[in-house]
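In this view, the complex is presented without one of its protein chains, the others remaining in place.
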Amino acid sequence: METLIVILVGILISIGTYLILSRQFLRIVLGASIVGHAVNLLLITSGGLKTGSAPLLGEKTAGFTDAIPQALILTAIVINFAVTALVLVLCYRAYQNFGTDDMEQLRGSEHE
Amino acid sequence: MNNLLITPVVIPLLTGMVLIIFQRNIQLQRVLSLIALIVTSVISVLLMNQIKNDGIQTLQLGGWEAPFGISFVGDMFSALLLLATSIVSIGCLIYAFSSIGRKQEKLYFYPLFLFLITGVNGSFLTGDLFNLYVFFEVFLVASYVLITMGGDKRQLQESLKYIFTNIISSAFFLIGVAYLYSMTGTLNLAHLSIRISEVGQDGLITTVAFLFLIVFALKAGLLLFFWLPGSYSVPPTAIAGIFAALLTKVGIYAMIRMFTLIFYHEPQITHLFIGILAAVTMVLGGIGAIGYWDLRKILTYNVVISVGFIMAGLVSMTPAGMTGSIYYLIHDMLIKALVFLIGGTVIHIAGTSDLKQISGLIRHHPRLGWMFFIAALSMVGIPPLSGFLGKVFITKGTFESGYFWLGGIGLLASLFILYSMIKIFMNAFWGETILSEEEEKGTTKGLLLPIALLTVGSLTLGFGAEGIAGHVAQAAEELLNPSLYISAVFD
């Protein structure tokens, strides 16, 4: 199970890298977001998968899943969400002001 | 347990939130944010005294014992950096009062500035790896917004580059956290240190160490500084000043913390590699600093040189080298804010950043000129100014530990700094006065006070070095002795 997830993480990272290397804003944002999700998957895998029941007080079982990676990815998802929203707004404003969604065309004339 | 440790984080955060509620009242925003920063600096002095007397202070948040909860740890190194951060941020804040403009002030400049300080202070104080990531994100998100303030075409392009670079490096940070957690089962820095010294730092852990090295090198601008000259030269002066003074330094802090507390078992691999990176950084930064004729570009390349130089002290892992790194780090925070503010003022007056078109400013602005001269000499390391002690100790440390080439390149880099700073001084301040006072694009009204404040700070650090020598020596000892940090967290 862990191996499969790690392979999935690798695939997601390569998709994200491909998207980040393109020139359109939206693709770059999507790429960064996919990389973020891949990293979250890796985080939850780091604590081991399917090792016990949910880490809640009411559950009466022998083993509990490690709760820390879950807390970590909750935080990471929130941060990822906020950053993606910020970048989306920024890219949208850039598109509105300069009429382009191409990184290359944003290049200013000064010093270039 | 010492609740004072959380206050440098909570005070700017709470004040920032209050300022969001009173968004329209600019005067109140200015006063409140200044008060918050002054209180923070007073607290950091108090903390410094406590640490001096009673050793490393800790706080377990919510009363959850380490390693289960989040620990806050204040050692002398963090306290010194906290104090330097507060002084620098007060300087940049006062500079922003008269330079940032009404529109930016209405657009939440002050809350964002305080959030930036929250993140930086939190990074210095936290004793938990994931918490470090969170505080990194706090100040990064604040900096994403601050860097886009103003928003012309070139600024937006550089900001997007900055933002995407940092998103990628944050992803790498998390990957490192995941690997380290799956190998050791803990994220508390002190506990990590114990676990890794128990099982030994094998190849896998060293690889993870390199992953963290990449992350922090991206943030600090150690070799991976490709984003730095562009993004630090576009935002308004007050913001550029605080970025140059603080953001790369947090990366340096994290690197010093990780490689003295956790990954210190294989110095012949990791530390040597950092040394090579530092040497290349100094050389490349030096070439950039002497090659450009753009004032801001020259200053940003000087930021790059100093990053390499501070890391040279870490590489040596000797008391002298560490002392030097700490001295130079504090000095560099003050002086980089100072030269960026002066540089921004010069651009403000002359209306251009091209050195070939600026000349003879010293006739109408003698105070600005001489303060720049002091800053330049101090950066080069002329005794008794503040850069001198750091340079001496770092060079001594590298020679003691046998890295003669690194020390040599460090001294060579000083020549680069000297040349680039004198180039600015000769071109911008000396020479024929081509602008009469009426022709100047802006005034220095209100801008000289914060510059003078930082100059005085830097001079105090230079002449009063004896006063904090004991503190710095203690900080270096704590860094080289991880057991002190560990026992403070667990007892």
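To keep things simple, chains are lettered A and B as they appear, and every chain counts its residues starting from 1.
Just so it is clear, contacts are C-beta pairs under 8 Å (C-beta built on N, C-alpha and C of every residue); 3 or more make two chains touch, one makes a residue touch a chain.
Basically, contacts and distances are computed from a predicted model.
Asks: Name the chain not shown, per its UniProt record: "Chromosome partitioning protein ParB", "Multisubunit sodium/proton antiporter, MrpB subunit", "PadR family transcriptional regulator PadR" or "4Fe-4S binding protein"?
Replies: The chain we cannot see is recorded in UniProt as "Multisubunit sodium/proton antiporter, MrpB subunit".
Asks: Tell me, which residues in chain A touch the chain that this view leaves out?
Replies: These residues of chain A touch the chain that is not shown: 54, 56-58, 74, 78, 82, 85, 88-89, 92, 96.
Asks: Can you list, in ascending order, the chain B residues touching the missing chain?
Replies: Output for chain B: 1, 3, 6, 10, 13-14, 17-18, 20-21, 23, 59-63.
Here is the rule we go by: only the chains that are shown with their structure count from here on.
Asks: So what's the Cα centroid distance for chain A and chain B, whole Å?
Replies: It comes to 28 Å between the two C-alpha centres.
Asks: Tell me, which parts of chain B touch chain A in their complex?
Replies: Counting only chain B, the residues touching chain A are 130, 134, 137, 141, 144-145, 148, 151-154, 156-157, 159-160, 163-164, 167-168, 170-171, 174-175, 177-179, 181-182, 187, 294.
Asks: Which chain A residues qualify as touching chain B in the complex?
Replies: It is residues 20, 25, 28, 32, 35-36, 39-40, 42-43, 45-48, 68-69, 72, 75-76, 79, 82-83, 86-87, 90-91, 93-94, 97-98, 103, 106-108, 110-111 of chain A that touch chain B.
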